[in-house]
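If you scroll down you'll find the structure; I have some questions about it.
Shown here: the complex without one of its protein chains, the others still in place.
Up next, chain A:
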Amino acid sequence: GMAGSAEPQPEALRPAMPDPAVLSVLLALLAVAVTFLLWRFVQGRRSRRNAVLLLGLCDAGKTLLFARLLTGRYRDTQTSITDSSAVYRVSKDKSANVTLIDLPGHESLRLQFLERFKAAARAIVFVVDSAAFQREVKDVAEFLYQVLVDSSVLRNAPALLIACNKQDVTMAKSAKLIQQQLEKELNTLRVTRSAAPTSLDGSASGGPAQLGKKGKDFDFSQLPMKVEFVECSARGSKGEEGDADFEDLEKWLAKIA
């Protein structure tokens, strides 16, 4: 009677609840989505910022340095108009790899390529032509300033190495002298660049980004990233036949890898 009529009711109620098959399918999809996102996130984290950028003015020796680091041999070079990248084994025993990226130094291209690769930069090697430094100090400082006030560079704070190249030339300036001159020049540039007229769409050119500490003279130690100066020579003292002279550079690369 009554008990009999009560029993079919729970059975009738069950189809109103979501079918366990559907529920399990939904759960499975959710699990797949979560794993996918996690995987993407982890991979992104790992592959992001594994690049070492070679920056510098035109004719600083970036492409030759690139070739020497990767193969050890001398190659003739021309002005680069596009980037080159390759994987570099930091040392024979360590299995760490970094991606070396050689960017063109010409004025019309350098900022475009920097935009493209700055997010992936773990370290920056800024190559300076030590022999022509006296003549080019303002241009070197301007490019360095543009790199240093870039918002993603300030955020990520990649390690910075200033490689004073072409030390095989007799008139080449030492790294210490280059450091002093750059600090003086960047000190002046801080003032003049922030006083420049605002750009057309209203965004100030390097306005909010203040380099170093206000009130004090600019010093490379005031920057959020580690800055080092090394001397090197991509051509090498023995010319095209011999090896390049850049142990300090290789050691630094091994350190940051």
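Observations on the structure shown:
In this text, contacts are C-beta pairs under 8 Å (C-beta built on N, C-alpha and C of every residue); 3 or more make two chains touch, one makes a residue touch a chain; residues count from 1.
Criterion: contacts and distances are computed from a predicted model.
Within the choices "SRPRA protein", "TrmE-type G domain-containing protein", "L-tyrosine:2-oxoglutarate aminotransferase" or "AP complex subunit sigma", the name that UniProt assigns to the complex's undisplayed chain is "SRPRA protein". If you put the hidden chain back, the residue from A:Ala86, A:Ala157, A:Met171 or A:Ala254 that touches it is A:Ala86. If you put the hidden chain back, the residue from A:Gln112, A:Gln134, A:Ser151 or A:Ser237 that touches it is A:Gln112. Although one chain is not drawn, its touching partners on chain A can still be listed: residues 63, 67, 70-71, 75-87, 102, 104, 106-109, 111-112, 138-139, 142, 188-189, 191-193, 195-201, 203, 205.
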